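Read through the structure below, which is laid out as structure tokens, and then see the notes.
Shown here: the complex without one of its protein chains, the others still in place.
Moving on, here comes chain A:
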């Protein structure tokens, strides 16, 4: 330990001290971009890609995240996530089943969800059929747990329907 300290002290003397301070900004990409990682348990959709803006369905309300956003942790409700990329890529929309988003101080955004699919992969027909079924269960005389499950399904399906419009 002492040797290490001695060496580092020497090193500091040899060069201007500032070069040893590694700030968050050094690790981050372009200043006006947010570095997005969108990961599922079984797949990585975005891996540290620089994008312009990300809109996420947080439990506390929809929010748009740009570069240099305040660090925060948000719980996500089932909903639509929009990723705005630079240039011809335009924007991409994914439906998330719920998870968490973490904004780090160096303009990094990690979104973790259980399932995420492009909105065009969903079938309006399947959603309608399931919604009818879930509504029947929710207003039926099943156990409290069955009703609670049906209510979760309704929440997800209604969010899906709204997202597909």
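To be clear about the criterion, a contact is a pair of C-beta atoms (placed from the backbone, for glycine too) under 8 Å apart; a residue touches a chain by one contact, two chains touch by 3 or more; residues count from 1.
By definition in this document, contacts and distances are computed from a predicted model.
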- Protein name as given in UniProt for the chain not displayed, "AP-2 complex subunit sigma", "Ras-related protein Rab-2A", "Mitochondrial ATP synthase epsilon chain domain-containing protein" or "AP-2 complex subunit alpha-1": "Mitochondrial ATP synthase epsilon chain domain-containing protein"
- Message: Using the document's definition of touch, tell me which of A:52, A:84, A:137 or A:152 contacts the absent chain.
- Response: A:152
- Message: Out of A:44, A:91, A:123 or A:139, which residue would touch the omitted chain in the full complex?
- Response: A:123
- Message: Across the whole complex, list the residues on chain A that are touched by the chain not included here.
- Response: 42, 78, 95, 97-99, 114-115, 117, 121-123, 126-127, 130, 134, 144-145, 147-149, 151-153, 155-157, 160
